[in-house]
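Take a look at the structure set out below.
A single protein chain has been omitted from the complex, and every remaining protein chain is retained in its original position.
Coming up: chain A.
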Amino acid sequence: MSRRYLARYLVSRYFSSSVSSRPLHVCIVGSGPAGFYTADKLLKAHEGARVDIIDRLPTPFGLVRSGVAPDHPETKIAINQFSRVAQHERCSFYGNVKLGSDLLLSELRDLYHVVVLAYGAESDKDLGIPGESLSGIYSAREFVWWYNGHPDYSSLKPDLKSSDTAVILGQGNVALDVARILLRPRTELASTDIARHALSALEESSIRKVFLVGRRGPVQAALTAKELREVLGIKNMHIRIKETDLTVTPADEEEMKNSRIRKRIYELLSKAAAAAGTSESDPDQRELHFVFFRQPDRFLESNERKGHVSGVNLEKTILESAGSGKQLAVGTGEFEDLNCSLVLKAIGYKSVPINGLPFDHKKGVVPNVRGRVVSQTVEGLSQTERGLYVCGWLKRGPVGIIATNLYCAEEMVGRISEDIEEGVFTSSKEGSKGLMQLLEKREVKKVDFSGWEKIDAKEKQMGSEKNKPREKLVTWEDLLAAAAAN
């Protein structure tokens, strides 16, 4: 099999000019890791591929820019590779182009042979419990976008001064990120790329205790070892874990046996609980409490400040087997209150549907078979949408790390290659040229990669004046102005 492949490979390579000289016009919607890894692999796999990446923000890189925490600069190094892809001669980036308002999905499909939707998950799962709309309750995504200078959330103005306690619902890495940013010494944050408005707010913050609340136990916590180790190692931050929460059941043991990472997390948490020691009476000390086996029942409203949250009513839980090694939390009917003035929900992202796109509202993803979008016909049968693909969180749900998109992109390019071979893309399409005409007609102020480079240079220059790697521009006006400057 590999010999035949090799023969075909060699022949196709020697004749590459004739085989793939007909351009394959590709449009990727979304410039995060999923979008860029897909572009990278497509460009390498097909010499005729011409890739346009569009994004509704003027800045590329998705959550690598707006999601990765300011104190994790090494995770942002991936931007270097993405920049190289954007600068490839057969690739173009166009920011400030919004699918759904500046152009329709159907128009994109008319212009391009291949449309890959990689716009991720810009919304949140809801708890669906009373009081969820009280002020002071935010999704972690909003809070992260706020401190990372996302232009949609720079005026969030979370209240960090009403009490010393914040409650975070969820125990994944996003929960750890927001806990860390709330509790890290300000001096450490001042030399990161955190947004200026967030740094000022945190400097005046009175939050000193953060409770990370999970409805299941330490064995099921979604956080990962590196992040946990980091938070356990922060100076002057005291970790509180109840020893009783650390008892494991046989079902827990089974889970740990099957998952190397679960086992290592549990060991880290046990060590942390043992080392916790007695609390010192330092009024300014920072505390991070891990609260297990509690699920939120409702939010409590403040008596002094109407419309503002004053605490969470939590129900104790126990775990029940749900088959195939999984354990689910079940309420016991016992309740307790946890007072706070800030609640951050870190229970998961959710994708946003757009007009003309099939969507699975239950799972929050676009229905697909290994990357090829499928829709329902009137008769209720599944049909593949030719030339329409999904990649990243929009395909798999909001799980995984940046690197997970590598394999997602590889699978996607495999699908596209199969479709090329089957002759799915025989009609000629306008591609970039058509897109430019359409955007001009609609007077869309697109930001190309050199526009981003101007924003980048300005941010770095502003940052150097303050010993920060960059000082982010946080409003649409400022970003577009910098991109258009000479």
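As a working rule, a contact is a pair of C-beta atoms (placed from the backbone, for glycine too) under 8 Å apart; a residue touches a chain by one contact, two chains touch by 3 or more; residues count from 1.
Quick note on the criterion: contacts and distances are computed from a predicted model.
The complex appears with one chain absent; UniProt names that chain "Adrenodoxin-like protein 2, mitochondrial isoform X1" among the candidates "Ubiquitin carboxyl-terminal hydrolase", "Adrenodoxin-like protein 2, mitochondrial isoform X1", "DNA repair protein REV1" or "Translation initiation factor eIF2B subunit delta". Within the set A:264, A:298 or A:445, the residue that contacts the chain not displayed is A:264.
Screening A:129, A:225, A:274 or A:322 for touch with the missing chain picks out A:225. Looking at A:140, A:365, A:388 or A:408, the residue that reaches the missing chain in the full complex is A:408. The residue from A:26, A:42, A:63 or A:78 that touches the chain not shown here is A:78. Where chain A meets the chain that is not shown, the touching residues are 2-3, 5-7, 10-11, 13-17, 44, 47, 72, 74-75, 77-78, 80-81, 224-226, 229, 258-261, 264, 401-404, 406-408, 410-411, 414.
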